[in-house]
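Note that this complex is displayed minus one protein chain, with the remaining chains in position.
What follows is chain A.
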Amino acid sequence: MSITIRPAVAGDGATLTRMIRALAEHHGYEAHFSAQPEDYEKFLADPAAINGALIACWNGEPAGCATWQRSYSTFIGRETIYMEDISVLPDYRRKGIGSALLRAMARFVLDRGAPRLHWLLMAWNGEARRLYAEAGAVIEDGNCHCILEGEALERLAS
């Protein structure tokens, strides 16, 4: 039983659509989901895209993904990375795939030379909050904005 994680590439649009739709359904947001595989193929085929994704496989089968996009902090004057989604298909939950994706995102961010990974958390999602706190993220309570940087980012990536 093994988890492998790789960058999403051209041809992964349908896989990503399935995973992110599953996330929308899990959160009760299916009415807000309208993306089509070709919408994803556009950025997967663009080497200068502002966004992308990592795909996690469980024994070779696509099981989850994390999507990212470029962001910028004017306070530090550097590119940062914003994580839009982290999704694990229902059959593959509780195998550590979400944690592995978060670690892989931290590695990806450092490899790009960016100092910060940040994302938003649903206020009701206490389980995710615990996972992120364990990963070293600082969670700003006012807006459930999670920030991973400095030593905590290095630690998670290593």
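One rule holds in what follows: a contact is a pair of C-beta atoms (placed from the backbone, for glycine too) under 8 Å apart; a residue touches a chain by one contact, two chains touch by 3 or more; residues count from 1.
In this section, contacts and distances are computed from a predicted model.
Participant: Which protein name, taken from UniProt, belongs to the chain you can't see among "Biotinylated protein TB7.3", "Energy-coupling factor transporter ATP-binding protein", "GNAT family N-acetyltransferase" or "Phosphate transport system permease protein PstA"?
Facilitator: Cross-referencing UniProt, the chain left out corresponds to "GNAT family N-acetyltransferase".
Participant: Provide the residue numbers of chain A that touch the chain removed from this figure.
Facilitator: 16, 20, 24, 29, 32-36, 39-40, 43, 48, 50-51, 67, 69-79, 82, 84-85, 120, 122-124, 142-145
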